[in-house]
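Worksheet for the structure shown next.
Here the complex is missing a single protein chain, while all its other protein chains stay put.
Order of writing sets the chain letters: A, B and C. Residues in each chain are counted from 1.
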Amino acid sequence: MLESSVEFKEISLYGKRLFLTNDQCTLQEFPENIAVVKQEGLNSRKIKPTDTIVSVDGVKIGNGNLVIAAGPCAVESEDQTLEIAETVKKLGADMLRGGAFKPRTTPYSFQGLGKSGIKILKQAKEITNLPVVTELMDISDYEAFNDVDMIQIGSRNAQNFSLLKFLGSRNQPVLFKNGMANTITEWLSSAEYLLSGGNEKIVLCYRGTRGFDNATRFTMDSGTIPVLRERTHLPICADPSHPAGNRNYVEAIALASVAAGADMLEVEVHNDPDSALSDSKQQLTFEEFEKLVRNARKIAEMVHPKMRIEG
Amino acid sequence: MLESSVEFKEISLYGKRLFLTNDQCTLQEFPENIAVVKQEGLNSRKIKPTDTIVSVDGVKIGNGNLVIAAGPCAVESEDQTLEIAETVKKLGADMLRGGAFKPRTTPYSFQGLGKSGIKILKQAKEITNLPVVTELMDISDYEAFNDVDMIQIGSRNAQNFSLLKFLGSRNQPVLFKNGMANTITEWLSSAEYLLSGGNEKIVLCYRGTRGFDNATRFTMDSGTIPVLRERTHLPICADPSHPAGNRNYVEAIALASVAAGADMLEVEVHNDPDSALSDSKQQLTFEEFEKLVRNARKIAEMVHPKMRIEG
Amino acid sequence: MLESSVEFKEISLYGKRLFLTNDQCTLQEFPENIAVVKQEGLNSRKIKPTDTIVSVDGVKIGNGNLVIAAGPCAVESEDQTLEIAETVKKLGADMLRGGAFKPRTTPYSFQGLGKSGIKILKQAKEITNLPVVTELMDISDYEAFNDVDMIQIGSRNAQNFSLLKFLGSRNQPVLFKNGMANTITEWLSSAEYLLSGGNEKIVLCYRGTRGFDNATRFTMDSGTIPVLRERTHLPICADPSHPAGNRNYVEAIALASVAAGADMLEVEVHNDPDSALSDSKQQLTFEEFEKLVRNARKIAEMVHPKMRIEG
Partner (left out) sequence: MLESSVEFKEISLYGKRLFLTNDQCTLQEFPENIAVVKQEGLNSRKIKPTDTIVSVDGVKIGNGNLVIAAGPCAVESEDQTLEIAETVKKLGADMLRGGAFKPRTTPYSFQGLGKSGIKILKQAKEITNLPVVTELMDISDYEAFNDVDMIQIGSRNAQNFSLLKFLGSRNQPVLFKNGMANTITEWLSSAEYLLSGGNEKIVLCYRGTRGFDNATRFTMDSGTIPVLRERTHLPICADPSHPAGNRNYVEAIALASVAAGADMLEVEVHNDPDSALSDSKQQLTFEEFEKLVRNARKIAEMVHPKMRIEG
């Protein structure tokens, strides 16, 4: 335990001891030269130049291979989820996504199966061995997420700082989406709530921002990915399904994201999209997903070696 | 207790018994003709044509008089808060605003005094008799807000549906801000989480949306207020401080909001803005606030009788 | 004629001789201390601290009185235009607006009467004495605009720099609208094309920007007006009709604009809005216009003395 006249918090991150302080202070006041410069933050490449690799139950995100998480928008039933999980695994998915607690625009839409949805996802994992990523909306629901492989923070909670602080204190992988009106700077500042708590297993997931043209659901700026790559060492995922809002556009947006340098894709796939209880227009059929995987992996192979800034 | 083959939830709202259902059903299946049409929602003027008046410890919002809530961005100390509270009361404020739990863009900024901030606000109320409005960020902090006069939901939590559902089940006045990238339709759909829980004391607070010009902090669309007035019976507040981001522009935005029909203003005022721990650029001095109150009340007197759609 | 080693252009503006140069130079190289600092531009209050007043055939814009231009979106016929002109005059309008050359989103919409539309406007002026403001879309149409009282540059031509340069060389009043995606800085930079040609009769007309919510047609940021007032000496007009896109919202936006400090309003009024050949939803009836004028003038009287920064 250090002693210092400056108030600080000690965390361990990426194998280093770090001392966070809000005070103006010189490095000499610390026994090690590692006080964090507030202006940059722990997310910055200036603080950590090498790419971070996040491991989710053995699946490595950010090591140059493209990781694909796939599954339904919402867990609707055991049968539906198991069928989708087994099929997307066969078609090349590395992880299973699925929503149990659903943030819906109106209270009159299907709100998800809640805890029993989480149970179904765990069953699917037992059968397929695919690590699971699923969304947590509120601290009060956390108990069910205690042993979930990766916790998703959705766009609507991207500046729910209480929730972020809470997850910062857990050492569980987080897939952290951007808020739909957040600048890149604001998004990285929000990630700082996770990192400064000592949680280093953060993957940023870009899902587009609010735009003025309703031809698609959200605007998927391909410039965002190289900007993130330049500024931060954290791995980058892209969600092509929500910005598309229409399955006809999902593959093009997915391939664009991989070509721009994404390490991971999170794609909505359903065994019967037209009957889905949510996001029915944008979930892919198995056939569409198969083609997406094939093409995305080809582009990834070509692009990844050159897009990565070596550590 | 009703019996029905259709699943429903009974709430009491605006003096009526209401039966909410997600199922397709005809009105005959209900013993009273009051099942809610989902497409409109409880916020709609089609459901309730008359203006709603929300009473906050005796201060009536939406009855044709302009209500002004004023106070510091953040509660910083007892002295600061009491001085501001007493002065804004003298200058014509009807309510006291002040943040104890602060949603800050980065974890390295001042995060608010928390529970002790709430205590200071209650002291200020005892002395000034001004009802207090203050922001709640997370369900887990609610205990301290149990007897707060009005709970503010900020822009970053505007789609934190867990928090909204929770407050829907309390019968406490809520000042509900729009999310910075939400359409009016989305905002009203979020308000539905509060109303459908049976909480009828909802005031909408418009604080601008994200725009592309950083000449101001947010874009304060003067068309939003007449659209809200047409669509919903809920009272409308405007926050001119956050969209301005600069005290030079606050009065003009406040007067524009009142001229467009706002029932209430929430304004940041500080005894020493340049030394404030947050939002120092946009908090008004007492002199600036005095002028704003005088002019806003003149416009309100002129505009309000004609802007209101009679119930 | 001056001699100088620096390349410059001499113009006369607001009663002063000015020497514009793009070169880096010290003031000593000029015989008078009036070379323009490029970073600010001729539109800036730092260059000219006093409010500019633009006179349009005797109607003074920017002198503290609210000027109201009203008329149809498009000149459709002699009868329609004369009826509208005479009525809006009676109801308190100071100028007549009306489009003869119409920038329509598709080529299959009514494109305006062109030259014969201009003739009708001139007839209307002879009868009513209202100065006319009408839109010019292209240099090649200018001949018909030679003796028009005020030339409008629309949002779609706000960065048509060839057209702006051309009008900079004419000494005719210009009502200059903002481009729908232009920042305030870009808009003022475009105004510089007019001013640097020596045309000092420029009125800025704010008509809102593109936003993400289609509840209204454009976003009318009430913060834009105080920002303009702070930065520039040019008079400010507001067009509430286009951002509203719906006659129900026009008055509220108009009053908000005046409360925020606008010197002038340009409002679409039609004798039979529902049958109008363009913008039928947003043109006011005579009754609606009468109410708007009455209320706008009351607010203007109250607000204007205090909003103006004295020169």
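Quick note on the criterion: a residue touches a chain if its C-beta (ideal position, glycine included) is under 8 Å from a C-beta of that chain, and two chains touch if they have at least 3 such contacts.
Bear in mind the structure is a predicted one, so any value in this text is a computation, not a measurement.
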| item | value |
| --- | --- |
| Touched by the hidden chain, restricted to displayed chains | A, B, C |
| Hidden-chain contact residue, picked from the options A:75, A:148, A:255 or A:293 | A:255 |
| Residue touching the undisplayed chain, where the options are B:55, B:123, B:169 or B:214 | B:214 |
| Touching residue (missing chain; options A:137, A:191 or A:225) | A:225 |
| Touching residue (missing chain; options C:19, C:176, C:193 or C:289) | C:193 |
| Residue, one of C:82, C:181 or C:302, that touches the chain absent here | C:181 |
| Residues from chain C at the interface with the omitted partner, ascending | 20, 22, 38, 41, 103-108, 137-141, 156-157, 159-163, 165, 179-181, 186, 189-190, 192-193, 196, 209-210 |
| Residues of chain A (touch criterion as defined above) contacting the omitted chain | 181, 183-185, 208-209, 211-216, 219-227, 229-230, 243-244, 248-249, 251-253, 255-261, 291, 295, 298-299, 302-303, 306-307 |
| Positions on chain B contacted by the hidden chain, ascending | 210-212, 214 |
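Please note the rule applied: only the chains that are shown with their structure count from here on.
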| item | value |
| --- | --- |
| Pairwise touch network: line, ring, star, complete, or other | complete |
| Chain whose Cα centroid lies nearest the overall Cα centroid | B |
| Whole-Å gap between the CA centroids of chain A and chain C | 48 |
| Intercentroid distance (Cα basis), chain C paired with chain B, Å | 36 |
| Shared-contact residues (touching 2 or more other chains) in chain A | 210 |
